[in-house]
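Let's turn to subunit A:
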Amino acid sequence: MNSINETLIPKIGVITDVRIDTPDIKTFRVVTPDGKKAFDHKPGQCAMLSVPGVGEAMFSITSSPTNEEFMEFSIKKCGCVTDWLHQAEPGQQITIRGPYGKPFPVDDVFAGKDLLFIAGGVGLAPLRSVINYCRHYRDRYGKIDIVYGSRSKDDLLDYKEIIEEWSTDDGVNVHLTIDNPQEGWDGHVGFVPNYVKELGFDTNKVAVLCGPPIMIKFTLDGLCGIGFDKTNVYTTLELRMKCGVGKCGRCNVGAKYVCKDGPVFRCDELEELPSEY
Partner candidate 1 sequence: MQVNEYKPLIVAFCCNWCSYAGADLAGNNRLAYPADVKIIRVPCSCRVNPMFILRAFQRGADGVIICGCHPGDCHYTSGNYFTRRRMAALFSMLDFLGIEKERTRVEWVSAAEGAKFAATMNDFVQTVTALGENKRLEDLRCKK
Partner candidate 2 sequence: MRKCSLEKINLLFAEIAKNAELYLPTQQTDGSAAYKKWEEGSVWSNALNTVRSPKDFFFPQTENLMKFKTEGKSIEVVDTRNALDDFVIFGVRACDVKSFDVLDRVFLTEPVDSFYALRRSHGVIISLACQRPSETCFCKTFGIDPAAPAGDISAWKTETEIFFEANTQKGKELLEKLSALTEECDDTVVSEQKEKINKFMDKLPLKNVTTDGFGGGKTKELFDLPEWDELSQACLGCGTCTFVCPTCQCYDIKDFNTGNSVIRFRCWDSCMYSDFTKMAHGNNRLSQKERFRQRFMHKLVYYPENNDGMFSCVGCGRCLAKCPISMNIVKVMKKIGGK
């Protein structure tokens, strides 16, 4: 039924696994009813998931494109659709369409560079796909630093994967931090922007930021403060979206549509946009 150019009619997806990451974030594994990946995507792209009768919402695809079996979505419980999804059990069908948006420039700009990923809270979700992509093609990139912070140890997303896989990789440095001291936590305590400044990275890296708006703002200021150039810093935006294809007008900021021209923006591109995001 779905013709090639059909943009608004979704495919059926099946939730095959639900992983509880933090008290309010779950990671859902989604495949088509015949067990395949719904579509190919690039790191940083998004998909529209919907629950008929509840609504449709845009989520970043958390799993790496190199995973050819399924897609994963890390979803924080915060609205109608996400509330519903959090109650869903494996086997539940949902609808899925995509991929939408411009990916991170992993194959050109990032190639050969040292990479610095900075994430806060559920902001790790969109970065996980690009981090894993870069880890998969490890020889194409230089050193990888990951700074990830959250409210508490329990709120760290993908903690197991970070400790067991990312930290053990060659040339990958993981720096974790939590907002307040906590029993059983011997790592760094403090906010991400300050931690980034303390760590004081080489300014020739490409930095990728994702997290709550306030974290992005201060981290970006911090990075610029230690000499980063805005043309080397990337981030992702999130606005309300309905169509996903740059027509419904909802995510329009300046002459850009976040669903089509974003969600990945270089920070100097962002400066060209009116401050409405």
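In this section, a contact is a pair of C-beta atoms (placed from the backbone, for glycine too) under 8 Å apart; a residue touches a chain by one contact, two chains touch by 3 or more; residues count from 1.
How these were chosen: all candidates are chains of the complex that A comes from, given by their letters.
Here the structure is a predicted model, which means the values were calculated and not measured.
The candidate touching subunit A in this complex, chosen from 1 or 2, is 2. In the complex of the two chains, the subunit A residues touching candidate 2 come out as 1, 3, 5-12, 52-56, 78-80, 82, 89, 91-95, 238-240, 242-243, 245, 247-255, 272-274, 276-277.
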